[in-house]
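Missing here is one protein chain; the remaining ones are kept as they sit in the complex.
In order of appearance the chains are A and B, and numbering begins at 1 in each one.
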Amino acid sequence: MTHDEHSSHHILPIRVYVTVFVLLMVLLVLTYVAALQNFGILNNVVALTIAVVKALLVILYFMHVRFSTRLTWIYAAAGFVWFLLLFIAFGDYWTRNLNVPAPKQWEPPITLTQPKISDSDHGH
Amino acid sequence: MAIEATQGAVHEHTAAVAAQDEHGPVHHQFEDIEQQNESYIVGMWAFLVTEIMFFGALFLAYAVYRWKYPLVFIEAHKMLDIPLGLTNTFILLTSSFFVVLAVHYHKLNRRKLAATWLFLTVLCAFGFLVIKGFEYGHKFKVGHVPGPNFTFELPASASPEAKEQVTVERAQLFFGLYFAMTGLHGIHVLVGILILTPLAFMILKGHHHVVDDYIPTEMAALYWHFVDVVWIFLFPLFYLIPLH
Partner (left out) sequence: MSSSVLENQPVAEEPQRPRKHYLNAAHTVGSWLFTTDHKRIAIMYLISIVIFFAVGGIAAAFIRAELTSPRGIMLSNDNYNKMFTLHGVVMIFFFLIPSIPAVFGNFFIPMAIGARDLAFPRLNLLSWYLYMIGGLFAVLAMILGGVDTGWTFYTPYSSMYSQSQVVLTIMGAFIAGFSSIATGINFIVTIHKMRAPGMTWFRLPLFVWSHYATSLVIILGTPVVAITLLLVVVERVLHIGIFDPKLGGDPVLFQHLFWFYSHPAVYIMILPGLGVISELISTFSRKRVFGYHFVAFSSMAIAGLGFLVWGHHMFIAGQSMYQGMVFSILSFLVAVPSAIKVFNFTATIYKGHVSLDSPMIYAMSFLGLFTIGGLTGLYLSSMATDVHLTDTYFVTAHFHYIMVGGAISAFMGALHYWWPKMTGRMYPELWGKLAALLMFLGFNLTFFPQFILGFLGNPRRYHYYYLQPELQIYHILSTAGATVLALAYLLPVFYLVWSLFFGPKASSNPWGASGLEWRTASPPITQNFEETPIVTWEAYDYSSVPDLKEEAEKQAQPPTPVGG
């Protein structure tokens, strides 16, 4: 066995795992307690932050990413970064019914015979 | 090249097959155990990336509809059982702890302990599924399962805005997402049981595939942690939607 030569063979002392587990339990309680409070618009932020911290603890310590090669880091991060790319779709939902009126001074150079673009038309 | 011509192709093939069966810890395509272990870990992470994206699409759908129908989500999520959800979160986090101990003891080559912790992990997984089963069963009973028999009634105390926004179809949408996401997660738990149980038995028996090196256990554990991470997000998103 080549234990100490390689990072992923690195054996953590068991108290690291116990500490992480205790932290997770504290955060679990915190998750519930936080859900009962009202932070206004920060409600979701608080809930998700706690979840992210919990996930990070699991990923970094239980899944040993913290002690892994750079390659593992990259792949572990890539999944979550790409997951966020999906949320580009929200650009659509937030602006789908948005109407920006044309500048007031602007006049068409020629008189259009067709009906002008009305407010109900979102430009699809 | 050194093989005699008279031995023929068949001989070499059987030799290759035999070599594959008795390959010891290192498979024929790898140079050494280091390369093999690193390959397995990278491969596992690449697989987990696909898993993240797999659930990712559902999380996007969840976010879109929660943004679109906030009151529906608030009203419908009240039908979920928070204590049970909380218990399940506790169980899964604990099982993650157990499985990491299994890896730890496997690294130290203490096979019995490793197998024990794996069995405890599987026990947690069963506990999780049983509780989930109770939850699902209750939903069946009250008609909160999407499909032809779906029913949903707002409590009379609901706000007028809620009464306007919440329809049966939209509530069904919430439960559709709930069942799709927790169901997919549940399938992953089930697969986890199907992976961890044989693994534990093989470790106990000293099967060379799993005791030559701890990497198989580590890979199974990575998968199990991922299942845990998904639940870490599912729990607050479904059970603890802020009421305000």
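Brief remarks follow.
Here is the rule we go by: contacts are C-beta pairs under 8 Å (C-beta built on N, C-alpha and C of every residue); 3 or more make two chains touch, one makes a residue touch a chain.
Keep in mind it's a predicted model, so treat the numbers as computed, not measured.
The chain not displayed here makes contact, within the full complex, with A, B.
Considering B:M53, B:L71, B:L86 or B:L204, the position touching the chain not shown turns out to be B:M53 (whole complex). Among the residues B:I33, B:I74, B:L154 or B:L177, only B:L177 touches the chain that is left out of the figure.
Listed by residue number, the positions of chain A touching the unshown chain are 71, 78-79, 82, 85-86, 88-89, 91-98, 122-124.
Residues touching the missing chain, restricted to chain B, are 1, 3, 5, 9-10, 12-13, 16, 20, 27-31, 35, 38-39, 42-43, 46-47, 49-51, 53-58, 60-61, 64-65, 68-69, 146-148, 167, 169-170, 172-173, 176-177, 180, 184 (touch as defined at the top).
Criterion: only the chains that are shown with their structure count from here on.
Within the complex formed with chain B, the residues of chain A that make contact are 2, 6, 8-9, 11-12, 14, 17, 20-21, 24-25, 28, 31-32, 35, 38-40, 43-44, 47-48, 50-51, 54-55, 58-59, 61-64, 68-69, 71-72, 75-76, 78-80, 82-83, 86-87, 89-90, 93. Taken in their complex, chain B has these residues touching chain A: 33-34, 37-38, 41-42, 45-46, 48-49, 51-53, 56-57, 59-60, 63-64, 67-68, 82, 86, 89-90, 93-94, 96-97, 99-101, 104, 107-108, 218, 221-222, 225-226, 228-229, 232-233, 235-236, 240, 242-244.
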